[in-house]
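Omission of a single protein chain aside, the complex is shown with its protein chains in their original locations.
Each chain carries a letter (A, B and C) given by its place in the written order, and its residues are counted from 1.
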Amino acid sequence: MKARELREEVCRVNRELGRSGLVTLTWGNASAADRAAGVLAIKPSGVDYEALKPEDIIIVSLEDGRVVEGTLRPSSDTPTHLCIFQSFAGVSGIVHTHSTHATAWAQARRPLPCFGTTHADHFYGEVPLARPLRPEEIAENYEWNTGVTIVDSFRELRLDPLQMPAVLVPGHGPFAWGASAAKAYENAIALEESARMALMTLALRPDAGPIPRELLDKHFLRKHGPGAYYGQR
Amino acid sequence: MKARELREEVCRVNRELGRSGLVTLTWGNASAADRAAGVLAIKPSGVDYEALKPEDIIIVSLEDGRVVEGTLRPSSDTPTHLCIFQSFAGVSGIVHTHSTHATAWAQARRPLPCFGTTHADHFYGEVPLARPLRPEEIAENYEWNTGVTIVDSFRELRLDPLQMPAVLVPGHGPFAWGASAAKAYENAIALEESARMALMTLALRPDAGPIPRELLDKHFLRKHGPGAYYGQR
Amino acid sequence: MKARELREEVCRVNRELGRSGLVTLTWGNASAADRAAGVLAIKPSGVDYEALKPEDIIIVSLEDGRVVEGTLRPSSDTPTHLCIFQSFAGVSGIVHTHSTHATAWAQARRPLPCFGTTHADHFYGEVPLARPLRPEEIAENYEWNTGVTIVDSFRELRLDPLQMPAVLVPGHGPFAWGASAAKAYENAIALEESARMALMTLALRPDAGPIPRELLDKHFLRKHGPGAYYGQR
Partner (left out) sequence: MKARELREEVCRVNRELGRSGLVTLTWGNASAADRAAGVLAIKPSGVDYEALKPEDIIIVSLEDGRVVEGTLRPSSDTPTHLCIFQSFAGVSGIVHTHSTHATAWAQARRPLPCFGTTHADHFYGEVPLARPLRPEEIAENYEWNTGVTIVDSFRELRLDPLQMPAVLVPGHGPFAWGASAAKAYENAIALEESARMALMTLALRPDAGPIPRELLDKHFLRKHGPGAYYGQR
């Protein structure tokens, strides 16, 4: 993929994000990585979604985070995206939002249980809560260290980032990802809707438990991997 | 009805469904049966609603589920629709969604009580929860067996599908139906709104009970059957 | 006001109602009375709001409920409107909806407390719950008797319909009214928003009480009556 196409894709997904209902004000950003070219492309900081043009998108080195192309400042969350791209091999798109319901779970410091097939179609089990940042991780390189807590938590929980393409950062909000920016955006939407349904499920049944293992397997695997049979292929 | 008209109706209802707020991403589908022709028409799998054209709609045999016309893959939920059409004689339209509030009730594994006349205008009593699928029903022919659990539950509860045109599948979501795809769509809307109001009713009165029998009869029967006097007839 | 103007006003308010978010499907209707002419004008039953034209509006005698002009069937709720107009002298507009939050309070059979100035700007105290209909009132002349329960409740509570321009019918939903159809519509909006805020207020403070009497007086009276100083006059 050329830098021009990468910027166009990232611009398009950020503009969709702005219209999606997942984002208030400028609280969200989408990025994509071109691993062959060794770069990521990301939204500039604090710019309105509707005003975004492909040439506003910033190109950043995947190796060291230096700005390679672009005159605006990249999103202040760029180091978090960089850390995730460096650590999660198959991931080429990331979407960060403060979407209302997913953020409520993150603020309540609860992982998101899999109460139904809507969730199971996208996330292979409970969406984890990352570990909290330590005070010194907040003081220095805060945004990079946010990524470190995500990567640490996935390692500890032995989660495959492509089977669990989202996380809740406690007291902050969700990050979602996927094989492309468009897939990451789709997972961000699925996460928000699953979080909304789960909140209501608990209101109706405070002791609700997850769906049975065989139903989780059925739904996740009919959409993902070699046995998938959903959609047009 | 000609195959062309059937495809046009199913296309139209699926497109409306995409704009209705009942559906996120591609999580929903509408179908219609032409019983004289022995076929059903249904949405293709994983296609955006706005992009749907009548020629994309798939025609499937009502007898054995074979694709009769169409080049795309039919919705992965087609066997569930087929099973319902085969078992529920007067039903000629089905709408499946993961609409937020109805799905929350399904995830909480609670049938939807009739707390008011909004509900009673469309559903003649409590909307039932289907029985859970057994592990072996999930492993093989999952989508067909989802339909089997619905039909089993209606038989056990001795419910008339035209007086109770919806069901909640536990851990999954709602199916609604009716004499046409348009009627099924209307019932899907009424179900979601009834589920939303019922959630709030319980928040305000945790021990809320159903409306009196005579009020249920009055509302359902003023809209349905020989004594109906609602609308233009 | 001429019949033509009356139909135009009622058509306009019903069309606004259809776009307001207060109404799902065709669950709502607006009417206006011309007391000099001895008639009311009301929406036809089961017709889509967007399709309404002034000539579709039905003119009904305020005395005996006979259709005076119009070829469609009037709303099935017409006898309720008629009963309210006959009993509440200063009322010349009525709006009935099944708006979500007001209906949840009606289904929970709780009157709506005055928790804040938003409520107090429109309703001079707690919005009452009408008494339930008796079985024989449901069996015969159900819609007229719905009006009777409203009028009875206002008499018993010694409420002035112009100071309390709304009611919750238990297990059913709200009716709002005012000096015109436009005012009734405004009160229906204020009722729904007050009901929504009140539900959340209780979630945050289950023992919340009403605002002090002097604040209620201040807000209601700065908008209504001889001392009003809100708006352009």
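To be clear about the criterion, a residue touches a chain if its C-beta (ideal position, glycine included) is under 8 Å from a C-beta of that chain, and two chains touch if they have at least 3 such contacts.
Just so we're clear, the structure is a prediction, and the values are computed from it rather than from any experiment.
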Name every shown chain in contact with the chain that has been left out of the document. A, C
Selected residue (touches chain absent from view) among C:T117, C:N141 or C:S180: C:T117
For the chain that's not shown, point to the residue among A:A106, A:L159, A:L191 or A:I211 touching it. A:A106
Across the whole complex, list the residues on chain C that are touched by the chain not included here. 115-118, 121, 186, 189-190, 193, 196-198, 200-201, 203-205, 208, 211-212, 214-215, 218, 222, 229-233
What residue numbers in chain A mark contact with the hidden partner chain? 24-25, 27, 44-47, 72-73, 76, 98, 100-101, 103-110, 133, 135, 138-139, 142, 171-173, 199, 202-203
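Note that only the chains that are shown with their structure count from here on.
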Counting shared numbers against all numbers at the contact of chain A and chain B, is it over half, same, or under half, different? different
Fitting on CA atoms only, what is the rotation between the copies chain B and chain C? Please report it in degrees, nearest 5. 90
Would you mind pulling out the distance in Å between where the CA atoms of chain A average out and where those of chain C do? 46
Quick check on chain C: which residues sit in contact with 2+ other chains? none
